[in-house]
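For this depiction, one protein chain was excluded, whereas all remaining protein chains were kept in their positions.
Going by the order they are written in, the chains are A, B and C; count residues from 1 in each one.
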């Protein structure tokens, strides 16, 4: 660790992993509820479990992004963090807010929670992924602004690199587009139209900047390839990502009451969206092949390469599968969407956060890399989780294809619930894959505590 | 590589391309804003519809159902439920939840008053009349 | 670096420019003559391809670029024109 203040990243990473575990546990609950409908009812109805599952994902990824920024920015800027104590204070504020929100979901009736948190003053709740109470949303904005202030000041007083500039753009964009979560008109079409300004412009816009910056940072560190080379590919890739992704928002505007031309604009530009993901994969492999050093942290290299491949498969290929309007007419809002969502989030954002954790955590704990035994276990966890996710995606895709066929294409369409019964085998298989994912996650956790005689070099 | 490849050019293209496509997106958004009154059924937004949407949101219905295809995929699409089932059925359904049938998916009872249920139904009726390019493909959603 | 001397290169560009303008006049005349049909469509596409080829090879200077770049750009032009032609043919009564 080159700068003392990078240490504030540690609690962020720990919290991120902890919440990740929570996310997966609730995912397993939901997976079981798909086949055993009354499991945990009425204690944890499906909608509550889902809210916890998705909100934990968002919160732990944000913890990961913030931790990554605190780790990376001082090193890139070659200066201590502007205010490490602010960073630590924000950690506790964000963790408390996040924990209170999740507890609120689990322990308080949602309508009551809405009433006591000011939803009658400004109604923002009850929309997918934006279920957070108004107070939590305001808290997120405050934390994000204070965090951005801290990071921006650090960059301003130090060296400005392409990586910090791109990361900052991504993080500022994240905060700015979140503001659209406060806009909730009664007009459902407008509501949905701008809801996507948060959701799509996050995951297929500014988050890609964050992801590319984190990946570029790790690649510079583990390959030793000239920064100039990595920087220019970084710019080309994120240019392609935004060129295709911004108008690509149109693929969400096909069936929500927006004008018909979005079917053309959305189809054409989102058909190009796999290109930047493919470029990112080629880029990651290329840089590793051209490496000038053998970095001892093999696990981090594996995660970095895995991010490229899985982001391309999940976001690129599985996104393309159902993005063209004539296809999407049949697949919209089916299990195909769920399949894409799972692999894209895992491949792009979960894996990039684990990549930076895998690289930074040993250094934060005072060594260049973990012992060989720990790394082997971590790589096992990589394969277990990744393969499990591939199978989750495949089973959900199979369920989705069957669902679309029986419910939407067939001459005698079946009702939704009847179809759900027909595809339950795939839901069982998905749940089994989910258990394997959990086993992989446990292996990942254990890898942090593995000790053996083979002493790693200290920094 | 036979050509030149500079970081400055790559950076300029990133900034230029981003601004360009965001402006294009804003232009399309502007046109959409002007065109929406023809399709979004805003003339039928009554106070009851507004209240119904509020009930829809504060009961987190989107956590199980889809509405115009967006939401969770655990329970049926409700964008066209008004057409599929009609108001009487919807009312009877909401009141009789949960079914308690063992092993079946359960919907909570939200203890809505008669007036609230009517408002929710008004919201679902308004939603079913949004001109959304004839999605879903059939009445089953 | 242009292998030809600057004056020759300039003259060549000027002649090509005039040819492009003449081709544009032809396309316009066909349009104003309200001509249609598969032969006319093929002619219009051929003219567009010829003009595009001039722009790609001479104006974009890809005649002097590695072969791959010529293939990509001219391939784009040929593919787009072929697709347009195919669609025209499909849409004929």
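As a convention for this text, contacts are C-beta pairs under 8 Å (C-beta built on N, C-alpha and C of every residue); 3 or more make two chains touch, one makes a residue touch a chain.
The definition used in the following text is that contacts and distances are computed from a predicted model.
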| item | value |
| --- | --- |
| Protein that the absent chain corresponds to, by UniProt name, given "ABC transporter permease", "Monovalent cation/H+ antiporter complex subunit F", "Peptide/nickel transport system ATP-binding protein" or "Nitric oxide reductase NorE protein" | "Nitric oxide reductase NorE protein" |
| Chains shown that the absent chain touches, full complex | A, B, C |
| Option touching the unshown chain, where A:261, A:285, A:320 or A:391 are the choices | A:261 |
| Residue numbers in chain B that touch the chain omitted from display | 1-6, 9-10, 13, 16-17, 20, 23-24, 27, 31, 35, 38 |
| On chain A, residues whose C-beta touches the chain left out of the figure | 232, 235-236, 239-240, 243-244, 259-261, 264-265, 267-269, 271-272, 275 |
| Touch residues of chain C, complete complex, unshown partner | 1-3, 5-6, 9-10, 13-14, 16-17, 20-21, 24-25, 27-28, 30-32, 34, 36, 40-41, 44-45, 47-48, 51-52, 55-56, 58-62, 64-67, 69, 72-73, 76-77, 79-81, 83-84, 86-88, 90-93 |
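One rule holds in what follows: only the chains that are shown with their structure count from here on.
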| item | value |
| --- | --- |
| Of chain B, residues touching chain A in the complex | 5-7, 10-11, 13-14, 17-18, 20-22, 24-25, 28, 31-32, 35-36, 39-42, 45, 49-50, 53-54, 56-64, 66-77, 98, 100-106, 108, 110, 126-127, 130-133, 135-141 |
| Interfacial residue positions of chain A with respect to chain B in the complex | 30, 33-34, 36-38, 41-42, 45-48, 50-51, 110-111, 114-115, 119, 123, 125-128, 131, 162, 184, 186-190, 192-193, 228, 231-233, 235-236, 238-239, 242-243, 246-247, 249-250, 253-263, 265, 329-330, 332-335, 337-338, 407-409, 413-417, 420 |
